[in-house]
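Notes to accompany the following structure.
With one protein chain held back, the other chains of the complex are shown just where they sit.
And now, chain A:
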Amino acid sequence: MDEEYDVIVLGTGLTECILSGLLSVEGKKVLHMDRNDYYGGESASLNLTQLYRKYRPNQSPPESLGRDRDYAVDLVPKFIIASGELTKILVHTDVTRYLEFKQIAGSFVYRDKRISKVPSTEMEAVTSPLMGFMEKRRAKKFFEFLQNWKDNDPTTHQGLNLDRDSMKTVYEKFGLEAGTQDFIGHAMALYLDDDYITKPARPTYDRIILYTSSMARYGKSPYIYPLYGLGELPQSFARLSAIYGGTYMLDKPIDEIVTDDAGKFVGVRSGSETVKAKQLIGDPTYFTGTAAGESGKVRVLEEGKVVRAICLLKHTIPGTDDSDSCQIIIPQNQVGRKHDIYIAMVSATHNVCAKDVYVAIVSTVVETDKPELEIAPAINLLGPIYDKFVSITPLYTPTSSGQSDNIFITRSYDATSHFETVVEDVQDVWKRVIGSDLVLKKRDTEEVVQ
């Protein structure tokens, strides 16, 4: 460990692994460490032994759940939105060669005390109970407006300005009912709360287009998912990094982040060894406890909490047409909350659990001091629950850009249903570390010899 590195990365979560992969390809000498003996950090997928070790240290997994190795239970419930930024990074870096993806079978929304499919075809839209006949015509006009919008062609604008007019104005222009607005804003634009309504319409427009183009790509839902769980994603980027010379050390306790008199980063101490580097990137959990140590500097702030309940079921979720995987969104208005509740379910189809087991993860932003009560409306939709693991995770954000001390901290995984904010964080950290925007280059594929 007496070599000196360009960058040390702490934590093998997806954000950190994408960064170390890209940095290694860029020619940086990277040392990537994790305190755990598995890859994935806060975004890992765990087998049964690891899952029980984390949530029930004194209990071993029941035999009725089947083989340990068949399990890869995600700690953070997210799906990949097919036309999103993560897909672009996966394709550009060519890590897709290490991965295999399947669709998520359905996308549902909770409304008026029942689960309805988010329509994916004209046919489904016509028969959907989500809108009445007249409302369907109004919605059709609204979607045609979005599809036909061209920035440089005012005749497509119908007198609206997406950058100035609020989404409220756009909804009103097309006379859409509150229930339809709920469905569009939460089940398609995937907003967690209603703050977007009074803001300019442009980001909402972008999000709806992202949703519909993702939907159009593979058909059943806008989402895809890697076989063997989300934990495969950080592993594939770690492999990319390693192929380009990155050094990996798991199971390595991080005891101190060493800085000089001016507070600038010097190195990382593990036990009696200190390894030096020019820059440090780390997930926020490495900067909360005593490891952050030196002079008690506050490097991360908690800006909220997420409650997540991993539920093992022995059946598909009632009302989802027996889907082997799905997302169910419970818009905040439907249950008198400020933030939506999400259910993400995957199964043996995705090689993440034994046959006839279904892994549903319920999550939302914590609003009260009784988070478990907050998720009850979603839990009640699941039917009998075989076992449940609840966690309440703080969402950390760095207090500084890192440019003054060369310590660059990533953000916690938020409550959104996909990875778009993770990629935003990657782009943000990249810019802070390198000093210029992240530009994806097509990876040289000469390592394949036919």
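Just so we're on the same page, contacts are C-beta pairs under 8 Å (C-beta built on N, C-alpha and C of every residue); 3 or more make two chains touch, one makes a residue touch a chain; residues count from 1.
FYI, contacts and distances are computed from a predicted model.
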item	value
Absent chain [UniProt protein name; select from "Elongin-C", "SAMM50 sorting and assembly machinery component", "Heat shock 70 kDa protein 8" or "GTP-binding protein RAB5"]	"GTP-binding protein RAB5"
Residue among A:Q181, A:S236 or A:S347 that touches the chain left out of view	A:S236
Contact with the hidden chain (one of A:E4, A:E144 or A:E424)	A:E144
Of A:S213, A:T274, A:S400 or A:Q427, the one touching the omitted chain in the full complex	A:S213
Candidate in contact with the missing chain, chosen from A:G132, A:G245 or A:P318	A:G245
Absent-chain interface as seen on chain A, which is shown	38-39, 69, 82-83, 87, 90-91, 96-98, 100-103, 119-122, 125, 139-140, 143-144, 146-147, 209-210, 212-213, 215-218, 224, 227-228, 232, 235-236, 238-239, 242-245, 247-252, 447-450
